[in-house]
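Encoded as structure tokens, here's the structure I'll be asking about.
A protein chain is absent from this complex, but the other protein chains hold their places.
Just so it is clear, A and B label the chains in written order, and each chain counts residues from 1 on its own.
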Amino acid sequence: METDELLINMGPVHPSTHGVLRFKLIMDGEIIRDCKVVMGYLHRGTEKLAEMKTYLQFIPYTDRLDYIAAMPNNYAYVRAVEELAGIEAPLRAEYIRVLTMELNRITNHLVFMGSLLLDLGASTPIMYGFREREKALQLYEMLCGARMTFSYMRVGGVREDLPEGFIPRLNEFIKDMEMRIVDYEQLINDNEIFLLRMKNIGVISAEEAINYGMTGPSLRGSGVNYDIRKLEPYSIYPDLDFKACVRKECDSYARYLVRIDEMKESLHILKQIADTIPAGEIITTQKYGIAPVTGAPTSVMPYFPRIFTPPEGEVYTRIEAPKGELGFYVVSDGTTKPYRVKIRSPSFCNLVAIPKMVVGLKIPDLIAAFGTIDVVLGDVDR
Amino acid sequence: MIANAYELIVNILTAIGIYEPVYGFFQSFGLEYLLRIIIVVVEIVVLLVFVLLSVMFLSWLERKMFGWVQSRYGPMVTGPHGLFQPIADGIKLVGKEDIIPASADRWIFTLAPFIIFVPALLVFVPLPFGDTLILSDLRMGLIYIIAISALSPVSILLAGWASNNKYSLMGAMRAVAQDISYTIPLALAAIAVVLYVGSLSTVDIVRAQEGTWFGIIPRWFIFMQPLAFILFLIASIAEMGRIPFDFQESEQELVAGFFTEYSGMKFAMYFLGEYAHLFAVSGVVVTIFLGGWTGPVLSPIPVQITSLVYFIIKTYAVILFAMWLRDTVPRVRIDQLLNLGWKIMIPLALLNLLVTSFLLTARVI
Partner (left out) sequence: MNAAEELKQAMPAAVVSTGMQLNKPLAIIQKEELLKVAEKVKEMGFDNLSVITGIDYRDRFEVIYNFFSYKKKENLVLKIILDHEAPAVDSLVSLWKVADWLERETYDLVGIKFTGHPNLTRILLPNGWNGHPLRKDYDMETEQFVTMGEDGEDIVSTDGSNLLRRK
């Protein structure tokens, strides 16, 4: 019988491309013969915008990259500028930063879990995931008034101190989450259908994964024992007790399990921080930049410069964001605006491997593999 | 002995003394057949209203149950606990623009939704809702039900093809592949019961399940044919096209599968058809394996009422099971489903048939 190949444009508007991504699929019946990724539908020119804003004005734009987990974006940029200018944040500020970032890792993985299961056809876990995420978002709201786009970090510290009653509520959240993760594991991990859909799907070996530029949990699912928090420790991570979660199976299921394990590790980190957070300043006392015209620094309104000129130079800083390695390449020419900001986003680089993973599989497998890569289109398109 | 609903109506009318004068009135014009037609039309209207109300209730129940499982409320605004939500949905759907894509095949595109709704209703003809509450006790009732159910992929294929949309076409192809591989175990599982009963009539099948073993265990075929029941249930859910087997419309893969291009009233037809099918198939499962209308007789209440209540309770139990399944599990992949159908379920059904016929021949059961 004569058959013909079918071109399917999956996206840019499709229920399971997590936004506006488009797959150009050449199909032979149900089997994918070729897969091309088309993106850019959410491109906002963030890197160009950076060249037109001052160093501080650019912080809110970083929130809009990976809007599911915005705090690490804030931090990566702020840290790049701090390294460039040689500023160090006080210890309490670093503790608060790590606290918010780890909390964000949990919310990110909750969304990941929910949307992955939703892509597979189970519509309940996303509601459970969002129920817990809501509690974390309320914590954020308490902290900085925003739920998703925080703009909370500043060069040399954070915007505001922890509000009263934050730590007890955080402890409550941790206790609740620990129970819930057990629930999720019982509900999802051993589900026969889930295993059928996840095991041996989207397999990528460790060498290939590295070659294709995969990072973060997706790479750890391929058995590479790597975590920037461990390899190039930054902030207070050297003082904390946690481990990099690694799985050897290289398939979608391993990538899923890594993220579930990471949630537990993050909870462990949060617990340590809640117990040991020191008192002190939340913004550096080192005077940099030009002070605001009115008012002296107080505990409520600390000292934030509006205009700030780091010395000439360039720096590449990378951190372990929930989705992988997030890097900022910042070039300063000694003026108030960055000369060039290059964002190395984890979603973009992890997506490179998708065609490699799915050729020869079927559309449902593409969705499963794509779900376990965990991309956000704001981060891909920038 | 009253055989079906027609005779029941005649009996009731006779008992209250209306039938004779009315019959005489029609007889004086030589139009007795007209009375018979009127009675049959009344039966059909009652059934239709019952089915449509059930469908509306089911769509509410499904959403409500979805809500409860997901720790939220579900529809709450329209009416008490959102009970009138289906009506609001209906009004909304009727009010929507009926879009026919420019490149679609207009006739088939319009016809397909009706073709799916009609078989879903036709299944109710030989379905016993209670003792004597049956439209027609067909002698080959079970074959009729299986044959009519097998019509729905025809409509899905028509819809998928006529839409001229790649997702629709893929959904339709999946539906056909799925249906072919699941009608066979469905029929084989049912035949094991037929062998035992010795009749294809649904009433005979229910009557064979009356009584109890040891005074407690009802003589339902679920206990006599557990394997057949499991196979039949899985195949039925696949037939209904619900999660975990909802490939024809799998939202996350094919947008909405074969009804991607439908809107307004035509979309509502699919919606109604889906729930009518859910109700019908659950009713069939109850009839064949869960003892149909049988249950303890409460003597002062007419047996028609108690049996109807038993039937509805059992049917809703099966429906709730299907809904619960939808709320909890992910979807399997199409090739995994076909593997399950051809490589596991059909051999198991054949084995079950072999054992049953052997035991019957040896007069063990």
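Just so it is clear, a residue touches a chain if its C-beta (ideal position, glycine included) is under 8 Å from a C-beta of that chain, and two chains touch if they have at least 3 such contacts.
All values derive from a computational prediction rather than experimental measurement.
The missing chain, though absent from the view, touches A when the full complex is examined. Touching the missing chain, out of A:Arg131, A:Arg169 or A:Arg340, is residue A:Arg340. The chain not shown here touches chain A at positions 9, 24, 39-40, 43, 45, 47-48, 51, 83, 207-208, 210-213, 224, 226, 231-232, 313-316, 318, 325, 327, 329, 331, 339-340, 342, 344, 348-349, 351-353, 356, 381-382.
Keep in mind that, in the parts below, only the chains that are shown with their structure count from here on.
Distance between chain centres (mean CA atoms), chain A to chain B: 48 Å.
The residues of chain B lying in touch with chain A in their complex are 66, 69-72, 166-167, 170, 243-244, 246, 250-255, 327-336. The touching residues of chain A, counted against chain B in their complex, run 6, 8, 14-16, 30, 117-124, 127-128, 131, 191, 193-194, 196-197, 362-365, 367.
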